[in-house]
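Omission of a single protein chain aside, the complex is shown with its protein chains in their original locations.
The chains carry the letters A, B and C, assigned in the order they are written, with residues numbered from 1 in each.
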C-alpha cells in the first residue's frame, strides 16, 4: 500500500518479586506498541524454566483474551508485534520464536533486519544446520545458543553473536532465570528501560512503560547488553565505532507521539518539523489542515509558526480495516474515498495548506488533493514534514522498492504536477536533523540520502 | 459502555437506467454510515422482483467482500447498519428484514424507535398474528403489507400505517418496481435525498451521498413519503402537527462532521458549540485539547473564541476494537488507559481546557482527567459541548437508563468533584439550540429537558 | 447426490416434575435422530414461558456443547434435525421456529411436507400476511396461532389447522405450559410416545427413547393430537378417512435399525426384505456382500435364506464427510473410490451377490460393481431390497426429480447393462408390503407406484 510501515515492536518484563501478572503487563505493553505491527503478535512467559506461549495473526486485542492470559503465568517473559509482507505463510513467522536448547527453553523477539543474513545463513548451512523460515531472528538465536553451548557467559555469547551479525536489531530474550536485551551498535531501532516497583521492563518505546504504569529509567545504549535476573539489572557495553544512527522515521511517522526515544519526545519533534517546514516553505493561505492521524502534530506546528489557523478539513474513517483487495485502479481510488473525506464547510473557498509526513507512491496524495479541490478549495499547498524518500530501507522498515518510490523517479516539480497541488514543499535533510530536540544519538537518514551506516562496519 | 450511541443508519438506491452496480454503491454508502451502527449490517437488492440479500454481524468492510457484492445484482435496493444491545440473539435482528407478501418480495430497513410498539403488538397479537423478534420494524412492515393487501395505493398504505405508529422512524423499503422512503411527522431521525446521474438515493446522512459521488437534492420533510420508480421521484406529504423535533444529538455527537442535516453542517455546528461554550464558561488556561475524535471540532471552536491555543494533548488508540470484557473496576480502568494516552510533553505544567461532547456515567471522564494530571497538568477545566443528559431517549438512541446517567443524580458541582476537574461547564440548552446554523427544523432536546415531542400526538 | 435422504427428525420432552436436565435429554435424543437430517439442528426450551433456543448449521455434536446446553434450562422443550437442499440461505430455515404470539412465546418443529402449501400461502397473502421463508412450517404455525387467537382450545385450534393443510406432518410445539404433538391423518411420517419416570417424550423414532433411557408407550395414531402438561398426557383423535399410509422407505432405508415404528422393528423388516429378495431373485453365487451400512441387514437376510455365506467384501470410509465439490465426472468417480473400497482377498475369484437398498441415479452403483470386478469378482449379481423408485416423493423425502431417477427412464434390463452387473433383481411391491412384521398401519408406496394417498383427500 501507499504507506511506510514499521515492522516490529518488542517488550520484555522480569518480575522483581512484585508478584505482578506478567502476561497482563505484557499484553498492556504490546497493546501500546500495536502501531509498530498489526499483522501478528505473541507473548511467551517463563514459568519455572518452561516457556508458555501464545501467538497468532491479528491485533493484540483479538489474539489474546482473559483465558489465554490467565494460562500464561510466569516470572518473566517477552512479547512481540509484527507486520510482514510474506502472505499466508506468515503464521509460521509469528514471534516470539521458542526453542529448546541445552539448558532448557528460550524465547526470542526481534525488531530489525540483518544485512548479512544471506552470507551468514549460507555459512551455517554449510556446517549442516537446518532453518525453518526465512527469518533473521532464527540466525541470531542459533549463533547465541551455539556460544552458550560452548560455555560462554550470556554476555560473552551475545557479544560473539553481535560480531557475526550486521544490521539493525533490538532484541529481547527470555531464558532460564534471565531476561536479556540488546541493541545493535548503531542503535538503529530504539529500546528503552523502565521500572515498575522492583520490576524491570525493556520495550521498543516508552509509551509501553506509561501504559503499564512504569517509569522511564533510560534508553538502552547502542551496543549495550542488558541482563535482568533476581539480582537486578546488569549492563555490559560492547565496543562500537561510535557512529550512532537512530532511524529518523521513528520521529517522523512510526513512533507514538507520547513516546520519548533516546531523549527526545516524538510529538515535540513532529511539532518542530511543522514549524521548520513553515520556515522553509512559507505560503499565503487561509487554513492549515492535516492528513490524519500522524501529520496532526506537524500541521499544528506549521499553523503555530505561520499564524495561519488550523482546521479539521479532512476526516479519516475509523472503520476502514482491511477492505478487500481492489482489482482496478478505479476501485482502489474508491478505497481512498472511503478512507478520507473532506469537510466541505471548512474547506470551501479557502486556500489550504495540507500537511502530511511523507509521500510514497503519490497516488493517495493525488486523490486527497483532488478531494479537497472537489470540496471547493481554491488552492492546495502540499507540505511534507520529511525529505523525499528516495532509497529503500535495509533496517526493517517496509518502504516500497526504489521503482515504486515516486521521489526516486520524479523531481519535486514533477511530483507537484502529478499530485495536482498548487505548490509542494518537503522538509530539508538539514531541517530534519534538528527536529528531535535533545536527542542523544546520531540519526539514520539513509532513505533520504542513501548513506547506510553499516556500509562502513 | 460509557457512551451515547446511535442505533442505525439506512440507505436506499433506485437505478435510473444508469446501469450502476447498485450493491457496490450501497456498500460505499453503508461504509460512510458505519458510525451510526457497528454491530451488524446488511444489503438487500431487488433483482426482477426477487430479493437477494446478505446480512451478518460485524463491520461493513468485514461482512461484505467482492464475491458477495457480485452476487447482489439488482435494479434497486436498500442497506442498513445497526448497533444493538440485545446480545447473541442479535443475528436474527440484523436488517434489512425480507419477507414474501401478496405481490412478491419486500425488504425494509428502519432507523428509529416506536413508543407505542407494545400496544400495537398486543393489538395485532390479539388478531392472531405471530412475531419473530422484538422488533418495531416488523410491526411497521406488517401494517404496511396489511394495507397493501387491502388494495390501498403504496402512499395510502404508508399513510394509514403512519397513523397507527408513534415515535421516530426514517424508513426505506424495496418492493417490486419501487423504492419507498418515509420520515416520521416530527422528523426526529434524519433522511436526505441525493441524485447521481439519473439514479436517486435516500440516506440517513449526506456523507453517504458524497462517498458515492451523488449530489444533495434536499432533505426528506417530516411526514413526507417518497416513492421512486422508473418514472422518477414522487412525493406525498402527510398531515403533521407542524411541530418538528430533529434529534440535536445528531449535531452534538452522532453524525459525521462532513454531513449536512436539514440544512445545517455538522462540523460547523460543533465548532459553534465550542465557541458558544467559551462564551458561556470562559476560563484562564494555557492549552485547549479535545477528547478525540468527536470533540475535536468543539475544541477548535473553543480555542478560536477564547484565543487559547489548541494542542493535541490526548491520543486515542486506533486499535482498541472490542477488548474482552473486564471483570473488575480496576481492569475497566485499564481499558480506558489502553484507549486514551496523554502526551506529557504537551501537557506538563499547563492549565488545560479539556473539551468533550457529553458525560454519561462520568467514569471515563474521571480517568481522562486523572491521566492529564498524571502527565503534569496544573489544572484541568472540563468543558462539555452539550447540556447535562438527564432523561432517557425513547427515539432510538442508546443512552443509559436514568439511574446510570450521572447528571440525573448529581449536580454540576458534584460531577466536577467526582471527575476531579478544577472546573466544569456545560453548554446551556439555549446555547445548544442555536448551534446548527440555518437548520430548517425544530430540535428535539428531550434527553436534556424531558420534553418528548410525541407526548402531544 | 446419489442417495435418497430423509429431511427431518423431531423430538419434544415435557418434564413431569422429575427435574431432568431437559436440554441434555433433547440433545441425546437429537443425537440418535441425526440420521434423519445432518445439515442443521436446533433446540428450544420453555423457561417460565420464555423460549430459549440455539440453532445452527452442522451436526448435533458440533452445534451444541456443554456451555450452550447449560444455558438452555427449561421445563419442556423441542428439538429438530434437518436436511435441506436450499443452500446458503438455509440458516434462516433451521428449526425450531420461535415466535411471539398473543399468549407469549411458542416454538415449533416439523417433519413432513404440505402438498397444498402454495394455495394456502397465496390465500393468506391475499389477507395481508407476510412470510419470512419458503417454509410449510410457518404456514402451519400461523394458522394454529390464528385459531388460538380466535379463542379456540389448543386441540380445536390444531383440528381447524389440520382441516386446512394437506400432506405429511409430524409436529411438536412448545407453548406456555404445554407440549403439543400431532401427526397427519394418514400417518405418513412416524411419531412415537415414550415415558421416563414421570416425563413424557414425543419423537420421530423409538431409538431416541432408548438413548434417553425412556420406555416406549405407543405410537401417535394418524390424526391424533397429543397435549402434555402438568396434568399428564391428553389425547384427542381427529376424524380421518381411515386410509393410513406410513412411508415404507422408513423401513427400507431411513430409520435406525433399532427403532420400532408403528409396531414393527426396522432391522427385522430389512432382514425380511433380504429373505424375500432371495426368494424372488435366487442366484448361484459364492458370497453375499452389502453396500454398507444400510444394506447390511438385507444382505444378512439374503444370506440366511439362500445359504450363500455372507462376507465383508466392501468397506465404507468413516471419514468421507463433505468432500469438496468435484467439477468433472472423473473427479466424482474418485469420490466414490474414496468412499468405498473392495476387499480383494474376500472378492477375488468369487461370484458375488451385492445387496443394496435402492438405486437412484445408478452412477454410484456402476462404480461399486466395477470396483468389485477390478478386485477379481467373477460375477456380480445386484439385488435391491426395494422396488424401482419411479416417482418423486411429495411427503418430505429428498428423491431426485423423475428425470434423474434411472428407473423412470430405463427398464430393469437396461439398468443392469448400465451398472455392468451380471444380473439385477428388485424386490416386488407385493414383497415389500409384507416386510414390516406386525406393522399396524397401511404403507405409502407412492414413489414406487405413483399412488399418492392425499390425492383422495
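The criterion applied here is as follows: a residue touches a chain if its C-beta (ideal position, glycine included) is under 8 Å from a C-beta of that chain, and two chains touch if they have at least 3 such contacts.
Values in this document were obtained by computation on a predicted structure and should not be read as measured data.
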item: Contact set of the excluded chain (shown chains only); value: A, C
item: Sole contact to the chain not displayed, among C:126, C:293, C:430 or C:455; value: C:293
item: Which residue of C:341, C:410 or C:429 touches the chain not shown here; value: C:341
item: Missing-chain contacts mapped onto subunit C; value: 28, 31-32, 34-35, 38, 59-62, 64-66, 207, 210-211, 256-258, 260, 265, 267-268, 293, 296-297, 300, 304, 309-312, 315, 317-325, 327, 334, 337-338, 341-346
item: Interface residues of subunit A (partner: the chain not displayed); value: 98-102, 106, 121, 125-132, 134, 141-142, 145-150
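By definition in this document, only the chains that are shown with their structure count from here on.
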item: Graph class of chain-chain contacts, one of line, ring, star, complete, other; value: line
item: Most widely separated chain from subunit C, with each centre as the mean of CA atoms; value: A
item: Length of the line joining the C-alpha centres of subunit B and subunit C, rounded to whole Å; value: 49
item: Where subunit A and subunit C are represented by their mean Cα positions, the distance between them in whole Å; value: 61
item: Subunit B: positions in contact with at least two other chains; value: none
